[in-house]
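A single protein chain has been removed from this complex, and every other one stays in its place.
As written, the chains take the letters A, B, C, D and E, and residue 1 is the first residue of each chain.
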Amino acid sequence: MAESWLPTLITPDPESGYALAVKLSRMAVKLTQPSAEVRTRLRPAYESDADALIAVSSVVAINFQTVAQANNFWK
Amino acid sequence: MAESWLPTLITPDPESGYALAVKLSRMAVKLTQPSAEVRTRLRPAYESDADALIAVSSVVAINFQTVAQANNFWK
Amino acid sequence: MAESWLPTLITPDPESGYALAVKLSRMAVKLTQPSAEVRTRLRPAYESDADALIAVSSVVAINFQTVAQANNFWK
Amino acid sequence: MAESWLPTLITPDPESGYALAVKLSRMAVKLTQPSAEVRTRLRPAYESDADALIAVSSVVAINFQTVAQANNFWK
Amino acid sequence: MAESWLPTLITPDPESGYALAVKLSRMAVKLTQPSAEVRTRLRPAYESDADALIAVSSVVAINFQTVAQANNFWK
Partner (left out) sequence: MAESWLPTLITPDPESGYALAVKLSRMAVKLTQPSAEVRTRLRPAYESDADALIAVSSVVAINFQTVAQANNFWK
């Protein structure tokens, strides 16, 4: 369990839940492109591409919805 | 807590919930492209690009759904 | 309250709920591109672009789902 | 009510619910591009474009989820 | 009922539910492009296009969520 990258969806507050959503969004990229070298090479291009940044934001939004639901919206 | 950018998903009404959804949408961009200078440089281009504006609207829609659910749709 | 553009997600029926979903979809564009002049300039192009029209329809679909949930699907 | 294009989200069965989802998807296009002439002109191009057809399918999927939820999945 | 292409969203298990999600995804394409000849002509191109395949996967994911919810996730 200690070595799991995703032991739980429960977080103490919305901000840490948002950080988990970002992590979830990046993990799919890592699993599809396991080479850190290639991912590092791709980074400068999409970091300066508005369309890519908006697309990233879309993925984070979906994952954040999941995390927020899991935490009963931290109510 | 005072320094958190996202202390809660609860808002007093739908309009402020929508503003929070916009903030959530922009935060993913900030976390992916931390340089304010680069983000400012990208802004004029996508602000005048209909496709980018529609894509932004899509991200806000997902985040607004999350915020609205969290607030039990302000009923 | 009277000046809010979004006082409530509750509507009398599905048709007015759909109109609200369209309004929600457009508001994100307005907040990202505040200039009415620029938005008016962009309009002719995307109004005649099938891909853009389908993308708009996608955003409306997400917002309509939110509004429909808020209204318990008008049942 | 008789003149409403969307009097209800309730349908007798899943197949008619899917047809309603298609109608919902097209209505956003109509409201954004009110000219039937322009829409008719755009039709041949996107009808033969795989990417556009897949995008249409995506919008229908979101709307069908809403309709299916409204009908308690016709259980 | 026997002639309906979608008599129910209920399936015996997740695998058949996934097959139904694929069917739902294709039906929107059929309803938008009724000509089997045109659809057959488009098939080779998008079947060898990674972007199109990922887009198809996205539509199936949305429909599978609907079917899974309808089946109470087969629990």
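In this section, a contact is a pair of C-beta atoms (placed from the backbone, for glycine too) under 8 Å apart; a residue touches a chain by one contact, two chains touch by 3 or more.
Note that the structure is a prediction, hence the values are computed from the model and not measured.
Every shown chain touched by the omitted chain in the complete complex is listed here: A, E. Against the chain not shown here, subunit E presents residues 13-15, 18, 22, 47-51, 53-58, 60-62, 64-65, 68-69, 73-75.
Mapped onto subunit A, the interface with the missing chain covers residues 1, 4-10, 24-29, 31-33, 38, 42, 45-46, 49, 51-52, 55-56, 58-59, 62-63, 65-66, 69-70.
Going forward, only the chains that are shown with their structure count from here on.
Taking each chain's centre as the mean of its C-alpha atoms, subunit B lies 27 Å from subunit D. Centroids built from CA atoms put subunit C at 16 Å from subunit B. Listed for subunit B are residues 49, 51, 55-56, 58, 62, 65, 69, each touching two or more other chains.
Chain contacts in this assembly form an open path, with each chain touching only its neighbours along a single line.
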